[in-house]
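The other protein chains are all here in position, but one chain of the complex has been omitted.
When the chains are written out, they are named A, B, C and D in that same order, and each has its own residue count from 1.
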Amino acid sequence: MSKNFSRRDFLKLAGVGAATTAVLTGCGPASKYVTRQQYLEMPEYNYNGQSTYYATTCRECAAACGLVVRTMQGRALKVDGTANHPVNFGKTCARGQAALHGLYNPDRVTDPVQRTARGGDATTIMGWDAAVQTVADALKNNQPSEIAFLMGMAPDHLFDLVTDLAKTTGINAPVRFGALGAFESRTTLSKASEVVFGQASIPFFDMGGADVVFSFGANFLETWLSPVAYTRGFSNMRRANHTKQRGYFVQFEPRMSQTAAKADEWIPVVPGTEGLVALAIGKLAAEARGVSMPRAFAGVDAADVAVRSGVKLETLERLAGMFANSASALAVPGGAALGQSNGLGTAEAVLTLNALADNLGKPGGVSFSPVSPLNDEYHRPASMKEMQDFIQQMAAGKFKVLFVHGVNPAFELPASLDFAGASANVGQIISFSTFPDETALLADYVFPDHHSLESWGYQRAATGAAQSVLSGAQPVVSPYFNTRSTVDVLLAAAQLAGGDFATALPFADEYEFIQNKVSVLVGEAGGLFSAPDLPTFIAYFQQHGGWWKTEAGFVTPSAPDALNRNINVSEAQFAGEGEFVLLPFVSPTLGEAGANKPWLQELADPTTTVMWNTWVEINPVTAHELGLENDDVVKIVSEAGELEVPVYLYPAIRPDVIAIPFGQGHTAYGRYAAGRGANPAKLMGPHFNEAGDIAFAGMKVKLEKTGRQQFLSRLESRMGVYGEGMGEEH
Amino acid sequence: MIKRIFDWLRQPLGLVAVGIAFLALFSLAAYGIYYTQQPPAQPIQFPHKTHVAFGIQCLYCHPGAERGPSPGLPSTAKCWACHQQIAKTQTSLLLAPLVESVRTGVPVQWVPVAQVPDFVQYNHRPHIAAGLNCEDCHGDLTKMTIYENPQVMNMGWCLNCHKEKSAGNPELETKLLDCGTCHY
Amino acid sequence: MTYNQQRSDKVSAPHAGHHKTEEHFREQHLMLDPMPRGQMNDMVMDSMHTTSWKFWVVFAILSAIVAWGLFYSWGKMILEGLGIAGVNRPAYWGIFLVNTVFWIGISHAGTFISAILRVFKAEFRRPFTRAAELMTTFGLIQAGFSIFMHMGRVWLSYWLFPYPNERGLWPNFHSPLSWDLLAITTYLLSSTMYLFLPLIPDLAMARDRSTGWRKTFYKVLALGFRGTEGEWVHLRNAMNIFAFAIIPVMFSVHTIVSWDFAAATRPGWSSTIFGPYFVVGALHSGMGAVVMVLAIVRGTMKNMKYFIRPEHFEAIGKLMLIISMAWAYFFFNDYLVQWYGGDKWTKQLLHYHEAGPLGWMWFLMLIVNIAIPWAVLWNKKWRSTPWITFTVGLLINVGMWLERYIIIPISLSINRMPFTWRLYQPGIEIPLGIGTLAFFILLYMAASRLIPLVPVWEVQEGQMAHSLKKFGRETVVTVSELE
Amino acid sequence: MMNKSNIPEVGANFAEGEQGKWGMVIDRDLCTGCQACVAACSMENNVAFVGEEDSGYGRSMHWIRIERFWEGEYPEVKMTSQQPVLCQQCGHAPCEPVCPPFAAVHSQAEQLNLQVYNRCVGTRYCANNCPYQVRVFNWRDYTDDRLDPALVTLKNQYNPDVTVRRRGVMEKCTFCIQRIHKAQDKAKSEGREVADGEFTTACAQACPANAITFGRVDNPESLVSQLAGQNRGSKLLEELGTLPQVTYLNGG
Partner (left out) sequence: MTEEKSLLAVFTDLDPAADAIEHLRTLGVHDDCMNIISGIPVTEAMLGRPSQWTNVPRLALGGAILGFLAGMFLAFLSPTMYAIQVGGQGFVAGPPSVVVLFELTMLGMLLSTFLGVFLDSYFPSYRPMKYVTEVSDGKIAILIECPDADEKKLTDALKKLGAESVQPAEAQHL
């Protein structure tokens, strides 16, 4: 296969789409005849009416699942998982399925534009030549230290390119951020892992092999790290077969998340006491095992923990016994448990439980995901604290030009960090956003990147796979709009800018850059395929949707003295005034950026079945005490802001906790997202845990009635799901 | 009041007015139906008979028929493969759209004529595999310039053949007369 | 009851026994108050010709309502889809089918009066058989409108009728809706024919005393009827056949309508008693509607006080009372069995009927369908009073509409999948329902000015047959068997 | 819950082939309610989205809905296992006989409940009569790009193998009959039978928890038959005698 892919010459077969929606009968389109535009030149592997399948990588989140996209006559029709991709093994989540609604979204940025005034809608279309010149000028006319890149979480080829650029030219290293990473408390997890296991990386929890899983807030069935991989793990854990019994799963969490709903036991702990509970279980488990008391757990008083956490001592003892007596127990820290002021201690305590269970590096235990090819270490996205520093630099006028790609900080960052305000002090903001999101509205220029399904690339899988994975991406359809790959833009601009920039990126186009990067794998043994030369390698790389080792490459954490160090789980601090702890969580169906995809909006939330909106979950007993009913709009007041959201009486949440999903509340981002729901990021104050992650679950808020009502669209019946119909059949 | 209108309408003039109004409505409706059923003009008055006379097989230009649902229309490149060697192509008025398409890279907009409605899932492959020839459904192309359907392609026509072919074979009957074979 | 009836008869008759004078009988009974044929013809013709400005005002308003409620709203719904109505999952059927069943119910009264009462020679029927028959036909037209409104793709409704086609596809006669279509078509055709046959002599009468466009109109409709011996014999024979044959058709129609529900696998619907329950319900609302129409016709049309008298209200009131009792019996029968032996879903449904958010409808239905008729109609004086029977008839119709509303959208809210339970909120059904009602009234108003509402020849025939006879000291009414 | 073996005299009357051809097993213990199947189904089958107001009024068009109920009260509250409910492809489907124009029919060839969209006139009787409430109706023209300009681009995604439905038409899960046909066509062109697991429905293909298995229930060797044979399997509302082809695995 040559590098000049004729696929890139695909034509949009507009007529075919029209024909699809042609007459049913009756009042259909005026004519039954529709003109059909035929190929100018039919690709030799293509047949009319036959589908062509392309392997690529999902970029709806940073998990790097492999996708196979079915296309027909230049249109992408259906997304499915790549069958043997080590991250997802042929499976996809809802957000991956709906990627096509991003590709064919009616609100994409169609051309490179210059914004008349920041924050306004008015733009003028400029050609790509002028756009590249703008980027080149921005690179050339500013000091390297005045140039900053803000990028999405995915460790992909663009990140490598900008990193290379930064290394050679001295511009600021790219900063990667994503709201998902913040809600996952990735920094806390990797810091804790460094403290306990001596390696700053995201540990991999092999649920599939575990008999007992204790999850402390980790919502791994929803959005956490690599949800498809962890759902597979969960499924394997639950599935009994002749070699193993059905695994038992306990979730410690103040609110029953979708993950907790699947747990065999949900333990509604007081927010911020998860770490203490972990320590207590460790102590009781050590006692149950009859081993000498590890120092890590020695200092905790289980009875005191029971009082503080709201978990009965008997329950703690029973669970500890279960943990101690299981051949393969696993403890997972994550989610809101780490988004507390004491999150780091909590993470350490939970990770240490694994050391007690002696599962490190074993099947059903904790290991480190193998490092990706092309890379020797885990690149952690920025923590919220680091983002705060970045924004302070912006506000201080340190950056003359800011490039934004793959992230929507104006929406995803807490309003209290005031990204929008700080951006006023940045001379020039250039967004490469595919969609007209809030950040693109703040940018002077929007040079739209292709949609991920129209792009080349590769991406490393940070976690979730047993093997070392470099997931490959290729365009499955030709670009639908007048967009251009950001890598191509940067390469062309670098050449125009000359100097260090030109020498740093001596590539003709994105494709050559990728070839150059993956060429180190050509001779690599133990992979999915081996190729004698680069063109063959690239061909296989595209055919399989990436390159990965055939053997699992888990790294066993070395924790010789994990049990023998003190763990300090301090008292959780709550910012703000009020009677409720606010627990924001990422909407399992929308994720951080799904709000512009109509089918994701229409999916029922797995726990509440609400569609198309934001709600606040309140325990019915508490709500009735406050005189609140379903659909009553309440005002939530935190120290950082306030938000008006309709109430959902959620039977499985602690009475002292309220919860709001994150993902809605856009002010821009297309017709399906804008003006819909509310964004809890508005409520978050700049409070961090010891690792620098935001303490998003460490807020106290007040509730005020507004007297208004807003009807929440629910899939569930409003009269039949609480056992009115004598429950269900079984 | 009503009586006066009735009376007026019973006059010769009134009757003529009623007649004209009725005719106008009727012809409008008839024209509307006729109009929506007319195929738009083909960009090129493609002489099928000439090409068939040269011995070009149907599947040369419509190869998809052997493999799947749609036989496909030839790409500009396919036309051009032969036509660039024919001197007349450059001068012929008839072929101007093809030359234009090659020059500008804008594909020729053909009008598919043998269409089934959207709710019919038709697949050429099994029909060809069952031994049907193109002309069995599409008529004698040696006599046609622009293709025209030799018969109305409606469900009764489909069914007739399906019934005929499956008669006496219960298994085939089940398959060929099943609603789900074509409608889903 | 019979005892009460007799007693009230005695009490309410002031000239009991042989003191009853001929004047008294004349006053009380239309059949004993004969009038020369020509004069009666003039009265009827007069009632058709006389239209006050009020008539036209109402006519115009109703036309506007029909144009907006029926044609505009329906057109809008056809173009935009049923989304503008209130139907949803699980209440896939809403007010459209409520109205369908309601109008079919209304249409039962005409047949009941003109066929069953004719077969049983109930003489009080004579002056208003046509008024009732008109209700049948016009009610069925509204039922047809409602059922076609209900369809998602009404422009394809011809697929429901059997006709040869190139696909070889015929309607599915497994479906109760197909039976419905057949039954309603049969009923509509036969009731229209049954309306028309006795109308022919009256049309001939109107033809003989009209001029202008009316003359043409009646001439065309009267088909050249003269009243020869042969014509009368054929007509009478045909009417006898109709009177007998249309009764089972009538019963079949509402029974089949009930099978739409009873044949379904839904809690609350699978009831074997639905057939007679629906028929009696139909008669219940039908009689209520007849009494309403009679009261209005008597009150608003010229000369109608002669034809429609308290004795008629009294007789219909008696029928209403009996039918109300029958309805109560069937209702209780249905309820008890479902309550006693129903599965958990059925019990849930019954509970929902009574205690659900629309429980008031259930209680209101019982009050207006049972309690009020029983409380009022036992009294001969009250049921002879037109406005009282009118009110009771109106309430019964409201109650019967509610009954269908409870059976259709409310029962549909509860099913075997509690996850899908959902309330139904009507949308454009309301203008459309009002539109059908207005159209019914409009048609009736138009008909009242175009065709003789009173079958003059039947009244005459009746008056011929009635006479007074003395048995000892008692003067009683006798009826001769003329037919 | 009635067991079929308890009523042999009825079972004996079932004609051959009525045990079905295609079937599905859904493991409720594994289903996480993540909605991937719903999204996959909608993308595969051109299912329309209806917007906030209509979806809140029970008009959402999901061909699968994931049911879950609540038991008990806080803190002993429990969410019951998720139960994805889709068309059960009944052997004796109550929806079929009630359709007057034969739009809801039984496929003899594939033993599925078909909904022939172009024959549907929208009486909605089938939906009323479906005990599982899995039929969805096109209340409006959700797929007309003249009404919603957004569809001009979004409709590029439509699967050409599946009819795009317009207003007034009932629709429901088809067990991805287009995939069945495609696989059969392919197998036939290669002169073989369709192998177990060669293809699957969109929902089963997407399901990250592998909770959905699809295949031939008339083949005892197939994975779906073996899973359905487990003693923790049950069918929805089996007592109605509808012979559903979807088996739910409950508990652990």
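In this text, a contact is a pair of C-beta atoms (placed from the backbone, for glycine too) under 8 Å apart; a residue touches a chain by one contact, two chains touch by 3 or more.
Just so it is clear, the structure is predicted and the values come from calculations on it, not from any experiment.
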**Item:** Contact partner of the left-out chain, one of D:61, D:99, D:176 or D:249
**Value:** D:99
**Asked** Which of C:60, C:79, C:122 or C:193 sits in contact with the chain that's absent?
**Response** C:193
**Complete:** Of the candidates C:48, C:65, C:143 or C:205, the residue in contact with the absent chain is C:205
**Residue of C:64, C:233 or C:476 in touch with the missing chain, whole complex considered** = C:233
**Complete:** Those residues of chain C that touch the unshown chain are 36-38, 41, 162, 167-170, 172-174, 176, 179, 182-183, 185-186, 189-190, 193-194, 196-197, 201, 204-205, 207-209, 219-220, 222-238, 241-242, 245-246, 248-249, 252, 256, 457, 460-461, 464, 482-483
**Interface with the undisplayed chain - residues on chain D** = 15, 18, 91-99, 102, 104-106, 108, 243
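Methods note: only the chains that are shown with their structure count from here on.
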**Fill in**
chain A to chain C, mean C-alpha position gap in Å, rounds to 66
**Shared interface positions of chain B, touching two or more other chains** = 117-119
**Residue list for chain D, restricted to those that touch at least two other chains** = 57, 65, 67-69, 102, 117-119, 163-164, 169, 237
**Request:** Name, in rising order, each residue of chain B that touches chain A in their complex.
**Result:** 36-40, 63-64, 67-78, 101, 105-113, 115, 117-119, 124
**In the complex with chain B, residue positions of chain C that touch it** = 165-168, 212-213
**Asked** If you look only at chain D, which of its residues touch chain C in the complex?
**Response** 54, 57-59, 65, 67-69, 85, 94, 96-102, 119-125, 127-129, 131-133, 136-141, 167-170, 237, 240, 242
